[in-house]
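I have a structure here, written as structure tokens, and I will follow up with some questions on it.
Not every chain of the complex is shown here; the ones you see sit where they belong.
So that you can tell them apart, the chains are marked A, B and C in the order they are listed, and the count of residues begins at 1 in each.
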Amino acid sequence: MSLELRGVRQSYGDVEVLHGVDLTGRPGEVLAVVGANGAGKSTLIRILAGAQRMTSGELRVDGERVDLRSPHDAHARGIRTVYQELSIVGGLSVTENLLMGAFPRRRGGLIDWPEAHRRAKKLLDSAGFGAIDPRMLAGRLSVARQQMVEIAKALAGEVKVLVLDEPSAVLAGSDLESLFALIRRLRERGVLVVYVSHRLAEVMELADSIVVIKDGLIIATTEPANTSEAELIGLMAGRRLEQIYPARREAPAETRLEISGLSRKGEFEDISFELRAGEIVGLFGLVGSGRSEMARCVFGAEPPTKGTGAYRSPAASIAAGLALVTEDRKRSGLVLGMTVLDNIALATMRANRRGPLIDMAGRKRRVTEMIDRLSIQPGRCATMPVAALSGGNQQKAVLAKWLLAGPRVLILDEPTRGVDMATRVDIYRMVDDLARQGLAVLLISSDLTEVLGATDRVLVMRNGRLAGDLRSESTTEDEILAHAIGQAA
Amino acid sequence: MTGHIARIRMTRLVVGGRDVTVTAAFVTLIVLLVAVAAVTSDTFLTQTNLTNLLKQMVTTGLLAFGMLVVILTGGIDLSVGSVVAFSGILTAGLVADLPIPVAMLAGLLAGVGFGLINGTLVSRFGLASFVVTLASLTTIRGLAFVYSEVPIAPEDPAFFTLGSAMAGPLPVSTLIMLAVFVAGGIFLTRTPAGRSIVAIGGNAETVRLAGINVPRHVTLAYTISGACAGLAGVILASRVGIAQPSVGVAFELDAIAACVIGGASLAGGRGSARATFGGVLVLVLINNLLNLYGVQSFWQQVLKGLIIIAVILVQRTNRVRG
Amino acid sequence: EPDTAAPAASASGDGKYTIGVANFMLGGPYFSGMDKAIAAQAKKKGNVDIISTDANGDAAKLASNVEDLLSKNVDAVIISGGPLESAPAVLNSIKAAGKPVVLVDRKFQTGEYTSWIGPDNEAIGRQNGEFLAEKLADGGKVGIIKGGPADNTIGSARTNGVKSVLSAKSNITLVEAPDFGNWGSDGGLTVMESLLATNGDMKAVFCENDAMCLGAQRAIADAGKTDQIIIAGVDGQAEALKAIMDGTNYLVTGLNDADIIGALGLDRAVEILGGAQVEKDTVVPSPRVTKENAAQFMNPDGSF
């Protein structure tokens, strides 16, 4: 099935964010959409999904003009979407999440549960995610597994167009491979795959054609063969990026964090490492290897069952100069209903007081500086609700909150998830600067390139245990991966 | 605002791969209540008292099931007490001119109508259910008084049948309530509409994106609650033999309490017909016991509140965190 | 007809009076009946306008409503206080405004009022007690169903009246239901059901008002004990009068007619405004209503 967008405009209130987008996708094609944070990718995708009605413009399916009034309309035409933000119902089983709205029924109209579980299993298997138990409560799954369920869910029913908004952001290793294999299979079956990602390497690997969207306009249409990552980044950012990762030089000073024998039952075991002032340490591992849990435990968000070095509570951590940028900004990083200003100031309210009252003017000044420094949604975003920021900008707001606290140890859990290349470069540079000023950084990431490029040292976790401690300058992506999957020499 | 509890680790009871700790604790609680009652009161196990218990469950039971459906969507229906009053007085008023079954049907349909209005306001206009049904609580109560300020007592003794007839040892009204729970349980677990209602309470946006008509299902939930309240009103009027416009004040509170004692989450998405029925049972047992022991009215209140807290505390410590 | 030379001439000076009615709560047949009776009597008089307010059971709102009435410059205030025991500050403000206040049904425990018209609740109770004592010459158990809540002295006066007579009889045992019937038929029904479970051998039941008795009567019928248990109530609610006339086991009630009290209350207010010296407290007699005389109290035009 072919899709055609003509002159699509979209406004939120008085602000127009898409200014007349034209886009064509053909059957059996992987069409990648790349662009900086806030460029309008997710908006475009919500329009394709029928989740949002365009302000003006038209959509043609196989040449025929159609009006998608609801997600139901889109489904009926075989257009299925995986959204950027997870939308799993945690209290329901995986099966229900997968088959929602399309249950097999017995005579009499009642749902045939055994058949439903069978179908769910088949669906997961066919998507390459057979390790997930369909009877499990979806809320118990890790973020990555939830993302796999999301993807499998989009495959229920007849799929002619599959729209994926940053599906790979939380995936790594073999899970990522499964996703790519799936996309290739779909392409062979003549499905049009619209693929949004900030990971340009995978875009170059997968895509048949690439469109670059900038500030709500398509500014280039190209193919992997005719372009390079550097060129794409240049187009997206409107400037050339010389070097992505700053050159690290070692200057490890005093120990800032010393973790010893830390365990938490069922999650991770016997973790020992130290972080020194001035160093950036990467932490890699496959999904479910326990990195996030370990970081949360160090930060005092959950108590350990054994071991030393972890803090008693987040308050104690913060008092000691720790900061934790969590991996799920929606669930634990932001207060979505509050303004950008309130969010960024959240961890530093007590420190910035005049008598019993918050120093409002000072607070605004500090936050605005941070907004400028991280170029969060350029413009006057301080009084906007943080929910109205694009995904990447939301991520930057979380970072801003913690940088404002002036930490001595910074733990970043997937900090560049959903962040565009240009901003990533800014973030790497900033983290590097901070490290040079004596900050100790733990960078948890599922992005091998990043884990290797931005760090001095890489710790690898496997099945809840520390499986490697490698020097970034002397190791390779393959070696890190080998430790992560337990096949290191 | 959940999630910051004093963590108490419990041994868990797992049967056939399912964690049944909560169910087990709950059944234990009910069995315990019954056992204590049976041993300490010689009245408890008498035929009269058991029949009383069965009859006294009817109103709370019907309202609780309807409330559960609404709570599952993440909403609440505060108007049920007023609907009980309205449908009762309407039925009693119509009996003068219409055949009794028709009048009763009209009472039930009045409940359906109010439910539809509540549901539409919540689902199509995006208003908070608490306020919509708080407002309709006031309006519907007013309407009941406008319809008749004074109680209406139909002359025809056939009017009493629904509320007092027995089918063998069981009151017909109790059987009706049980039927609602059984059918309702099947509805919630085994029909697409029921599953959608549960899912909506978990994450309405996801359900919408799955192509399901969310407003329609939300409206359905309030309509079911309205229907249950209408039915409860008709049965109550028939049982008392007199319909009063002032009846049913604060009935919603017991219905909500039953749902929550049964483990339903007021945030939506969690709760079952079976457990809610258990909640109804617990509430009715507590009332019955306090009466059998002759506890004085206001001490009954003091104790009832404390027992409810105790019950949900036990529930809470037994639940696996999601 | 109005006497313009009277000491308390109407504020408007045109010989018409405006009387404010402050209802504590209208949500009960007795209270709405009272409100209607006052209005009906005013209409009958021809020169009296009524402004009626309802505080919906909120004492602060009653205070505001009275102030509202005073700000509208009513000539007098009638308070139908329902379950409210007293409102001294409210009475003070009426006094400060120099207006007379007539209490109907409910006599406030404290505070200054001009005049009160209502029943002697303890006497009604005694009367019921005496009736039951006659009927239960061989003794037996008598159940008591109270309206509640506990701070309601109207109800407790009635129950005390019953008790004062029956507790003197050695062959009569009193069983008081532990929970309240809330003055409604549904409450009367469930309380009676519980009472029947614990004391199935009752010979009679007394309820603090007719509405509860009517519910209790159904519970008794359901339990098949209509021939065993007799019923005594208070008020003279239409349905109760009918049950008494029909010769059911509902044998007696003590008249506490909202129509009569309301009408008398209005009359009293007008008399005061006319400058008459009036009796401070007027007890409206509460005749014993049984099958023999019930018909004469049945008022098809009555509002209660």
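The criterion applied here is as follows: contacts are C-beta pairs under 8 Å (C-beta built on N, C-alpha and C of every residue); 3 or more make two chains touch, one makes a residue touch a chain.
Since we're looking at a predicted model, the values are computed, not measured.
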Full-complex stoichiometry, written in the displayed chain labels: A x1, B x2, C x1
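Note that only the chains that are shown with their structure count from here on.
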Longest centre-to-centre distance from subunit C, chain (CA-based): A
Chain whose Cα mean lies nearest the overall Cα mean: B
Top chain pair, ranked by number of contacting C-beta pairs: B-C
Inter-centroid spacing, subunit C versus subunit A (mean Cα positions, whole Å): 71
Euclidean distance of C-alpha centroids - subunit A vs subunit B, Å: 43
Chain centre separation in whole Å, for subunit C relative to subunit B (CA means): 34
Residues of subunit A touching at least two other chains: none
Per-residue overlap in subunit B, given as positions that touch at least 2 other chains: none
Contact footprint of subunit A on subunit B as seen in their complex: 186, 189-192, 195-196, 198-199, 201-203, 205-213, 269-270, 322
Interface residues, subunit B side, partner subunit C - complex: 43, 46, 48-49, 52, 55-56, 145, 149-151, 153, 160, 164, 236, 239-242, 244-247, 288, 290-292, 294-298, 300
Residue ranges of subunit A in contact with subunit B within the complex: 49, 51, 70-72, 74-76, 81, 83, 87-92, 96-97, 100-101, 103, 105, 109-111, 113, 137, 139-140, 153
